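The complex appears here minus one protein chain, its other protein chains still in place.
Moving on to subunit A:
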Amino acid sequence: MTDTVLILGGRSDIGLATAHAFAALGHPVQLAARDAAALEPEKTDLELRHRVAVTLHELDALDVAGHADFVAALEPAPGIVVSVIGALGDQDADEEDHANAIRVMRANYEGPAVLLACVANQMAARGRGTIVGVSSVAGDRGRATNYIYGSAKAGFTAYLSGLRNRLARQGVHVVTVKPGFVATRMTAHMDLPAKLTAQPGQVADAIVAAVTRRRNVVYVKPVWRLVMTIIRAIPEGIFKKLSI
């Protein structure tokens, strides 16, 4: 099991932790991100720790016109692709700032969906491969505090579900990961409840385990499955009056 692993969003904490987790098992790694050259120290660190080959790939997730060429140019073609692309945005501000709201929607749905479409076609043609999409529990039900981000993640979750359905008989496996709160640079300004918050390394370990065991939908911290089941079960008439 030494497929090359492509990390889409290779600068993020979850992306780097996932790169380390796969590299520790001997997988070569491709890190894709904007300004990829600046990831040279991460490349060196990965290579020194795990003695695997690491390559850097320039990628703008919002440049959907370039995605097909980006995927076609990867050498070797990755056997495992993990998308951690996303942007949290600022819900309050983005209710007024539509340009930024659109950016959040595109970064969480359109960009990664088109990228994975290109990957899926390539893998389907080869008849093998694993795709991991990091979505969010925020996509399980729209809430006042984060529905711009959440709606895009809901779209991405549905997209992954459809992709899994389409590729199931073509030898390609699709994993949906819903991390819940994660202590990263993206959330450093937030006061997160410790019991519901995962470390990037825990998300990475959950991703590796899900790939190995061919899981379909993974909540990194099991408590989130319960929390979201309850939140989804609340009747809309009541839900609309709650602030959660």
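Note that in this section contacts are C-beta pairs under 8 Å (C-beta built on N, C-alpha and C of every residue); 3 or more make two chains touch, one makes a residue touch a chain; residues count from 1.
The working rule: contacts and distances are computed from a predicted model.
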Legend entry - Record-based protein name (UniProt) of the chain missing from this complex, from "Response regulator", "Protein LplC", "ABC transporter permease" or "FAD-binding protein": "FAD-binding protein"
Legend entry - Identified contact with the non-displayed chain, of A:Arg49, A:Arg128 or A:Arg232: A:Arg49
Inset, instruction - Could you tell which one of A:Arg185, A:Arg214 or A:Arg232 touches the chain left off the display? - result: A:Arg185
Inset, instruction - Touching the hidden chain in the full complex, which residues of subunit A are there? Just list them. - result: 41-42, 44-45, 48-51, 185, 188
